[in-house]
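Shown here: the complex without one of its protein chains, the others still in place.
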C-alpha cells in the first residue's frame, strides 16, 4: 500500500506514536531549521512590511510567518520536489512561467544575499537595518523593476516567492507553524477546520458567529 | 520483463477508467486498471479533520499531478520555443486513484444539444462564412438523444442534485429553461442556495434572465446509487475543489464506483504503474497490450489484452496515442492528421461585487458544484448574428468555499494594493463582503492550437514531453467580453456598493502562471470523419479498433459547460456499444 506521507502517519500510527510526536512538539518556536541568522533578520523585516501589524490585525512577526517559511524549506516543496526540475533551463517570456533551476530554498538563499547586497550598495545597510520608508522603497523596486539579485535571481521572482509564502504563513493552519493562535483566520473571519455549515447555509446576511479552530484542536 | 494477461486493460483510475472498468467487469471480462499515482481512500488521507488543510491540499497539490516526473511544455505560437510547465498553476490534472474525479468540484452538466452539432447548427443559422478563418469547428457525431440514457445513468451513479425543467417533454419545475427534456428527474433535489447564490438568483431574475440551480454531484442528502454505493450529505464545508470529500458527499470514483468494483474478483487495480505506451502488432492496426513502468520495482511490465481503454486525463490520452503511434499525428501547417488536432480549453473570467458592510457573504460556506446560473448567453440560446462570434458562456455564482490562502491571492480585487496595510484592509473587506460571478465559457478549436511531442524536453522515463501550442483567439475573447457585459445588469440589481467586471482583454496572451481551469479538451476528438477526428462516435480509434479513448480529449471544441458530465455520459455510451456490439464481433464499430 502506497500511502506514505504525513497524513497516513497521523491516521494509522499507534497512539504511542501520536503522543510521542505531540510531546516532541516544542512549546515555543524552534530554532531556525534552514535560514541563517542574517537571512532570518532579512525575512523578519521583509515579511513584516508585506504583512504589517496594524489596526486590521496581526502582522508577520505575531503570526510566526518566518517560522512557517523556515519550516517549509524543509519540505519536498522547499527542496523543489513539487516542480519539474529537469533541464535544459531556457528563459522565455514571463507568461510561460518559472524557468530557473532553483528550488525555493535556493531562491531564498541567493535572493536574500542578493537583496542585502543591493541594499548595502544603494542604502549602505542590510535590508533589516533600513528605515521603514527605505524598506518600502526597496520592496517596491524588487516587485516592479527588472533587478537581477546577486546576478542570478530576478527580483520579481524573489519578491513573489516571499510574498506568496508570507500569505501562506498568515493563513494556513497553525499546524504548519504560522497563523499563530489562529490570528490570521480571526482577522479574516475564517472558521477553520470545523468544516460544517449545514445549519448556517441559509442564514442570509449576518456574520458567522463561531470562532476558529485548527486541525490540532486549538481554538479561539 | 514480467507479463500479465487480461481481457481488457484500462489506463487511468479516474471517472472514465472506473466507469469502463465497472462496465467491462459486468460484461464478464477480466479487467486490469492501471493508475500511476497512489491508491487513495477517504478513510485514510481524506479523513476529517486532517484533510481540511488548505496548504497541504489545494496549495501544495496533495491530489494533483506530480510534475517532478513528467509535465508538458507550452508555447503560445507555432514559431516559439515551448518551455516546460514547471509549476502547477493554470491547470491541475489529478493523480492517484480517482484522478481528477477525486479533486473536482462537482458541477455536473449534461451537454447542450446544440453544442453537439455546433458546426452544422452555426452553418444552418448563419451560413458557413460565419465561421472564422482558421477555426476547426466540428460536430461530435452523437446527438443529445443518443446520449440521454447515459446522462441519466451517470447522474444516478453520481447522486446528482438539481432541479429539472422538462421531463419527458413536460415542464415539471424551475430548472434551466434552456435545458433539453430529460427522461427522469435528478436523483436528488437541488442543494440549498448559499447567501450569494440567493442574491444572484433574485438579481438575475430582476435583470430579466432565467436563473436555475447548478446541477451538482454533491449530494443534497444521503444517497445510495444503483451500485449500492452510499454517499453522505453535503454540509457546505467548502472543501470540494482540490480535496477528497471527508463527508463522502462529492461524487468520485472512490466513493461511487470503486467500493463495489474493488470487490469484483474480475477486477484488478495496479497503482504506481505509469503506462509508457500501448503496444501494437506489426500491422500497427491492432493493440496487443500496454507496457507500464512499475514505480515500486523500477521495472517495465507488459500486459497483454484484447481490449485497451485509454481513460487517463485528456492530454495524457493524447500523449499516449502519440507515443504509441495510434492515429496520424496532427500537422498544423497542413491542417492534416488527427492526433493533437483541436486542442481546446475554456474561457473563465471572474467578476466581483462588494456588498454593504452589514452584509456578510461568508464565502467559506459553499459546495463545489452548487450555485445559481443563467444560460441566457450559453450555447445557441441567443442570437449570435449581430456579434459575429461562435460560442457562449453560462454565468453563475458558484461559491465553492473560498479558503483563506486562495482569498489572499485574490486580495482586494483589481487595483487594490498587493501587500502592506492597504492590502490587508482590502483583503478583509473583500473576504467578508464580496461575492464572485463567473463567466465560464466555450473555447473554439483552431488550426494553430494543437498538441504534439516536444523536441527537447523529456520525462523521467526518457520519453518526449507533450507540447501544447495554445493562445487565446479573437473569437473567444469577444464572446467572453460580450457575455461579461451582460453581467452588468445583475450587478446593478445586487445592491453592490461597487463591482468589477473581469474579462479577457483584446489580444490577451495565455498565461501559464495563473489558475484558470483544468477543463482541457480535444486533441483526440470524436466525429464521423476519420480525416478530422481520431476516434469514431463510439470513441473507438479509427486506426487501431481495439483501442477506445475515453475523456474530454473527445470534445471537438470547448463547451460552455463543465466537462465531467459529458465525459461520464460518453464513457457509459462507449461502454454500452462495446458490450452490446463490439464484444460480440470485435472490429470497427463504424466502417472506415
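Note that the chains take the letters A and B in the order they are written out, and that residue 1 is the start of every chain.
We adopt the following convention: a residue touches a chain if its C-beta (ideal position, glycine included) is under 8 Å from a C-beta of that chain, and two chains touch if they have at least 3 such contacts.
Keep in mind that, in the parts below, contacts and distances are computed from a predicted model.
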*Just go with whichever of "Multiple sugar transport system permease protein", "2-oxoisovalerate dehydrogenase subunit alpha", "C-type cytochrome" or "RNA polymerase sigma-70 factor (ECF subfamily)" UniProt uses as the name of the absent chain.*
"C-type cytochrome"
*Out of all the chains shown, which come into contact with the hidden one?*
A, B
_For the chain left out of this view, which of B:8, B:102, B:194 or B:229 touches it?_
B:229
*From B:4, B:89, B:123 or B:260, residue that would touch the chain that is not displayed*: B:260
*asked:* Touch as defined at the start, partner being the missing chain; which of B:64, B:91, B:248 or B:499 qualifies?
replied: B:248
*For subunit A, which residues reach the chain that was dropped from this view?*
10-16, 18-19, 22, 194-196, 198-199, 209-210, 213, 215-217, 219
*asked:* Touching the absent chain: which residues on subunit B qualify?
replied: 39, 41-44, 47-50, 221-222, 224, 227-233, 235, 237, 246-248, 254-255, 258-260, 262-263
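The definition used in the following text is that only the chains that are shown with their structure count from here on.
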*For subunit A and subunit B, what's the span in angstrom between their mean Cα positions?*
31
*Write out the stretch or stretches of subunit B touching subunit A in their complex.*
38-39, 41, 43-45, 47-56, 59-61, 66-68, 70-71, 74-76, 80-89, 192-195, 198, 233, 235-239, 246, 271-272, 296, 358-360, 362, 364-365, 403-405, 407-409, 418-421, 424-425, 427-428, 431-432, 456-460, 509-513
_Per the contact definition, I'd like the list of subunit A residues that touch subunit B in the complex._
1-8, 10-12, 49-52, 54, 56-57, 75, 77, 81-86, 88, 90, 92-99, 136, 139, 143, 163, 166-168, 170-173, 175-176, 184-185, 187-193, 195-198, 200-208, 215
